[in-house]
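Left out: one protein chain. Kept in place: all the others.
This part shows chain A:
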Amino acid sequence: MEAVLTRHIEANAPLDLEAYRSVGGYRSLDAAFARKPEEIIEIVEAANLRGRGGAGFSCGLKWRLRDADAPRPRYLVCNIDESEPGTFKDRYLLYGGPHQIIEAVIVSAYALQAEKAVIFVRGEYGKGGHGLHRAIKEAEMAGLVGSNICGSGFDLQMEVHISGGRYICGEETAMLNAIEGLRPNPRHKMPRPSVKGLWQHPTTTNNVETLVNVPHILLNGADWFRALGINSGCGPKLFCVSGMVHQPGLFELPCGTPARELIFEHAGGLAEGRTLLGFIPGGASTAFLLPEHLDVPMDFDPVAKAGSRLGTASIIVLDDTTCPVQVTLNLMRFFARESCGFCTPCRDGIPYLAQILATIASGEGRAEDLVLLEELSGIIALQSFCAFAPGAMIPLISSLQCFHDHYESHIDTGCCPFDAVNKSGA
């Protein structure tokens, strides 16, 4: 597949407005303004573009569910908070091609008839955020952002919000609070942001990778987009591969590409003599998959069928020198640190789980600890206020199932078998 989303990505020298236009940039504005907004939503829905931020919700459907006569002003929020361990795709889009993002936000805002767009960038990507801000100013000067864009009668204000930092800010409603200057806790599920979102106005949030597909769909059509995927997947997909592989990296490939191809061809496979223990397919809050799942197409439904989630399509590879108990402990420490603290099961429960795991990892655990972990993880997932805690419990519950023998051997032998191996090897 020829690169679509990364075709004009230049990591260290992103194209400026003129250069971007000379390679066909901003052409989708004409294609958009020639259509009625609802036609664009139909095309995006027909393309089966599914959200790239983690949940895989249909983008076209989300847009249609934001009522066409929703009161004004309406907001579009573009999510570049990317903080899910293993995930770095949005960084490439941000640092490598700010104008591609701006173009995508313009045509998407037009489809939604939203007059205000906020692009939310994680603080650690601040330099990229400043570059994006400068690119927006460039686009404003050229009449591509602002009032009556290209004589279309469509007005759009666009700005960048650089986050103060914390994983939870990437959750849609916490993000709205962050933008409003409130404490970034998630909000109640109801009313939905599409009804009462930013400043209580109708708001649509999409991941940046989702949005950058839209100009290409407008220019080439829904059928073209669907045909780009393989094995039931639709469109191009940005895959991150990291962990115990030779060449970790970002790979733009057809959605539906099997994990085996990603790990062993594109990322160069494992180190000499190592074997695959398993992998996480979609970032830190997705369930582990095992070597028997290598041929599962990396697309939303097949990965779900295999018992996990495509999530952010970020594969983290574990080999036979990695201790799955340590891996799980690392993930739980991440979630314990990043809990927003608003509700007790998550704030107090996850650190407790991490503590139990640490005991097991060091060889001091008891058989009852495994039962306790199972019980508590179920309770925490059910009793918490937002999707963060259930997401955090997924790798734990899955780890206890996939790697049960490893947990038992830590408890039975009173030490971490990998410590012994790694020390004698060193």
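Throughout what follows, contacts are C-beta pairs under 8 Å (C-beta built on N, C-alpha and C of every residue); 3 or more make two chains touch, one makes a residue touch a chain; residues count from 1.
As a working rule, contacts and distances are computed from a predicted model.
Colleague: Among "Acyl-CoA dehydrogenase family protein", "NADH-quinone oxidoreductase subunit E", "ABC-2 family transporter protein" or "3-isopropylmalate dehydratase large subunit", find the name that the UniProt record gives to the complex chain excluded from display.
Modeller: Options "Acyl-CoA dehydrogenase family protein", "NADH-quinone oxidoreductase subunit E", "ABC-2 family transporter protein" or "3-isopropylmalate dehydratase large subunit" considered; the missing chain's recorded name is "NADH-quinone oxidoreductase subunit E".
Colleague: Write down which of A:C240, A:L276 or A:L289 is the residue touching the left-out chain.
Modeller: A:C240
Colleague: For the full complex, which residue in A:R35, A:R64, A:H161 or A:R347 touches the chain that was left out?
Modeller: The one listed residue touching the chain not shown is A:H161.
Colleague: Just to verify: which one of A:D30, A:E180 or A:D295 makes contact with the chain not shown?
Modeller: A:E180
Colleague: Which of these touches the unseen chain: A:A135, A:V208, A:L253 or A:V327?
Modeller: In the complete complex, the chain left out is touched by residue A:V327.
Colleague: Tell me, which residues in chain A touch the chain that this view leaves out?
Modeller: 82-88, 90-91, 116, 118, 122-127, 157, 159, 161-167, 178-184, 199, 240, 242-244, 248-250, 284, 314, 316, 318, 322, 326-327, 330-331, 334, 337-338, 340
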